[in-house]
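For this view, one protein chain was removed and the others were kept in their places.
Chain nomenclature is as follows: A, B and C, assigned in order of appearance, with residue numbering initiated at 1 for each chain independently.
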């Protein structure tokens, strides 16, 4: 799996001192961006250079424990590969306890909205290194 | 149900001219805030004055059609009342077609994290006006 | 001048119950977007249809009084027209007292970064209606 540490910032927090939900979603989304860069298929190059994208069709998250400013939250991303889609599965922990978890379902789509296509082999291979066996 | 119109802004949009997902989540979250203000239980008063909150425990959204800058998106919120929780159900449409939909599951919790409690009667009554029969 | 009301949301606020600065900047920026739509030159149409843009080259804001969730903040925007640029001057008030004020300096630029140009006459005329005499 891929892993990064998100430090919750003062500007992410609410009157109770815990992170606002939209700021958690920002951190999750940033993690997908960092992962795609890590495997050398950054979102910002996919469409221009490869003619396809991975638009989000569903997101589902559960929030189990709040996180506070200064918390170092380990966010794991595991790609679960389909034929024409990929599910990014997330687990975020603080002090080894799950803070939030969930997934983003993404389809492999031709540029310009002409429908889905199979995941290209090189992208599949790159993602497979981070997938569960 | 409760309804508001969200105008997608230039600053919400990505290199394809469509709204970034985190900005859609911002708009959904803002809708819950506007609804609570509409029924006279604004989020910013709940805890201080009433001693309870409605923390989010789950969010689940599907994205069916992208939205673009200038689009006027009608976001409907229907509260689905439980005993100790409430589900905010959302349907967002542009030109009468569903753009995204989903729900936020919220529990009624004592302030300070001491566990859940029943929805207060006056809050239940206020929300019921916007619920499906 | 142009005027809109910004309601500070719970999700904009910090541990002291006041709006985070970046969220205030979001509100200011949204105001420029709403103004351009009001005068029928929305940002999202400028470049595609007219071949020029109004990129921001400077922003300068002062924060005099904090704003809280639920505050209805009146944000005024007055365009101050130059030859090849326009300054959007802002004053934001809550309960008739200035909360924050400042300006955005924008240049009129050819699409594609080929340098500045004079403000087109129709845009100048549309903005002039909201300018100070």
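By our rule, a residue touches a chain if its C-beta (ideal position, glycine included) is under 8 Å from a C-beta of that chain, and two chains touch if they have at least 3 such contacts.
Given the structure is predicted, the values throughout are model-derived calculations rather than measurements.
J.: One chain is left out of this view; which of C:29, C:87 or C:124 touches it in the full complex?
T.: The one listed residue touching the chain not shown is C:29.
J.: Could you tell me which of C:15, C:82 or C:120 touches the chain that is not displayed?
T.: Result: among the candidates, C:15 touches the missing chain.
J.: Counting contacts across the full complex, list the positions on chain C that touch the omitted chain.
T.: 15-16, 21-22, 25-26, 29, 44, 47, 55-64, 66
J.: Just checking the interface: what residues of chain B touch the absent partner chain?
T.: Against the left-out chain, chain B lists 10-11, 13-17, 20-22, 69.
J.: By the contact criterion defined above, which parts of chain A meet the unshown chain? Give residue numbers in ascending order.
T.: Per the touch rule, chain A residues meeting the hidden chain are 7, 9-11, 13, 17, 26, 29-30, 33-34, 37, 42-45, 68-70.
As a working rule, only the chains that are shown with their structure count from here on.
J.: State which chain is most central when centres are taken as means of Cα atoms.
T.: B
J.: How many Å are there between the centre of chain A and the centre of chain C, using C-alpha atoms for each centre?
T.: Distance between chain centres, rounded to whole Å: 33 Å.
J.: Indicate the residues of chain C shared as contacts by at least two other chains.
T.: Where chain C meets two or more other chains at a single residue, that happens at 10-11, 13, 17, 69.
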